[in-house]
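Shown next, in structure tokens, is the structure this report addresses.
In this view, the complex is presented without one of its protein chains, the others remaining in place.
Up next, subunit A:
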Amino acid sequence: MSTVRISDDAVARACGADRVSDAFAKLGWTVERVSSWGMHWLEPLAEVNGVGWGPVTPDRVAEIAEGGADDLCIGPVAVHPFIASQQRLTFARAGKTRPLSLDDYANSGGWAGLDRARAIGSEQVLAEMAQSGLRGRGGAGFPAGIKWQTVAKAPGDRKYVVCNADEGDSGTFADRMVMEGDPFALIEGMAICAHAVGAGQGYVYLRSEYPDAIAKMNAAIDLAAERIAPFRMEVRVGAGAYVCGEETSLLNSLEGKRGEVRAKPPLPAIAGLFGQPTVVNNVLTLAAVPHILAEGGAAHYDALGLGRSKGTMPIQIAGNVRHGGLYETAFGVTLRELVYDIGGGTASGRPVKAVQVGGPLGAYLHPDQFDIAFGYEEYAGADALIGHGGIVVFDDSADMAAMARFAMEFCAAESCGKCTPCRIGSVRGMEIIERILAGGRKADAVEVLPQMHNVRDADRSLEDQVALLEDLCETMKFGSLCALGGFTPYPVLSALRHWPEDFGLTKQAVPA
């Protein structure tokens, strides 16, 4: 009897993997549902004895079963250039294991990190985490080892490990892929963290837009309960608020409150969930932990990367791109390599106009900037963010003024409302961009009233509006309580600086 391996990742399913599976089953084949390799343009990908076909449609299944369909065949999957050129640590199992098989997990090196962590004790775990140089993969890039040490030392009746799985950024899907494809890796990472800091309870705060991930995580936690005891874990489902990806909003939401941002200090590491010391880490951060704690992993991790950006980053290649998917590699890769060599350029075949890196709050990078190396400091130096490692490619049909306006609109729609720069600034930002697009602003009815004698009643020029937008962005950047208001200026200002013509401006009108 022949066996075919087909991913049950949401991307594969959305592309028709279930229908392809059914077609193989109808022919009497055994179908093994595995995690996705991350080559999303080839999904659904059918793998028979290590050889892959994709993207498969049900009507091609009979041909593949007979060894035909050469036009879809990509040869041995594991040595495909897209896979072979990666450095996979977090996604080492991707494409290879059945997500909910404890046997597959254990047979592929699973639990080695937790076993060793338990053997060497929490002090040594904390030391090795610090040595690895792992920085939070959720966007802020704070060293995970230091956060863990703070929680371990903080006094508290009980401590928590909270996994931030509220992956709301457009262009990011690595968290989802970990939870759907390798849920035990996240569970193991959280159990190691709990052991290190002395936490008894863990929560995975998962967004409601990910039904497949919710089901997988719930099932995986049940299956692993004995293995991680006395540590207990639970999935909490968000309710469609983007801002709950911010760690303090997330904690409020977990407590059953409005997802409003908390002012820091106190840091969640000192007073987090229910006022207790809490580690809040992203899915990718926690899923990187088992490898680091397995024998020699910390030194290996430390040796990879660029400057203070250590280890590997699962980069999510998305948007208008030919070869979209998940690409894990050490820091230091350039956007040029990612977009053209790995991503194959745009899906539409038109020239690349812009790439947004780091989600809806990340800057739009111009092709002139494509040689910047992928690293926290390198991107900060270019007024950009690597965020959660998502890149979204746009072709030359994109209207960057519309994208800038959308960034403000998104901030207005998703603002938690607690701080003024974000709540009001985003609305005003939309208005100013509209006025720029309208070519400036006429004095309004109120301004020309005689009693408004100390108000300028002349028309405002385009340049005035640009200056106002920059000033507003400055206020949002430094006055907002969290990254939603604080980072919205990145997409807005980068669009304005690099593509002034889309705003009806000349280069000279926009100071660099």
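Operating definition for what follows: contacts are C-beta pairs under 8 Å (C-beta built on N, C-alpha and C of every residue); 3 or more make two chains touch, one makes a residue touch a chain; residues count from 1.
Keep in mind that, in the parts below, contacts and distances are computed from a predicted model.
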Listed names "Iron-sulfur cluster-binding protein", "ATP synthase subunit E", "NADH-quinone oxidoreductase subunit F" or "Ferritin-like domain-containing protein", with the criterion being the UniProt name of the chain not displayed: "ATP synthase subunit E"
Per the whole complex, from A:50, A:121, A:211 or A:307 the residue touching the absent chain is A:211
Considering the complete complex, of A:21, A:149 or A:253, the missing chain is touched by A:253
Write down which of A:50, A:81 or A:240 is the residue touching the left-out chain. A:240
Out of A:7, A:86, A:172 or A:369, only one touches the absent chain, namely A:172
Missing-partner contacts on subunit A, residue numbers: 10-11, 13-15, 40-41, 43, 167-173, 176, 201, 208-212, 234, 236-242, 253-260, 274, 316-321, 324-326, 347, 356, 360, 390, 392-395, 398, 403, 406, 410, 414, 416
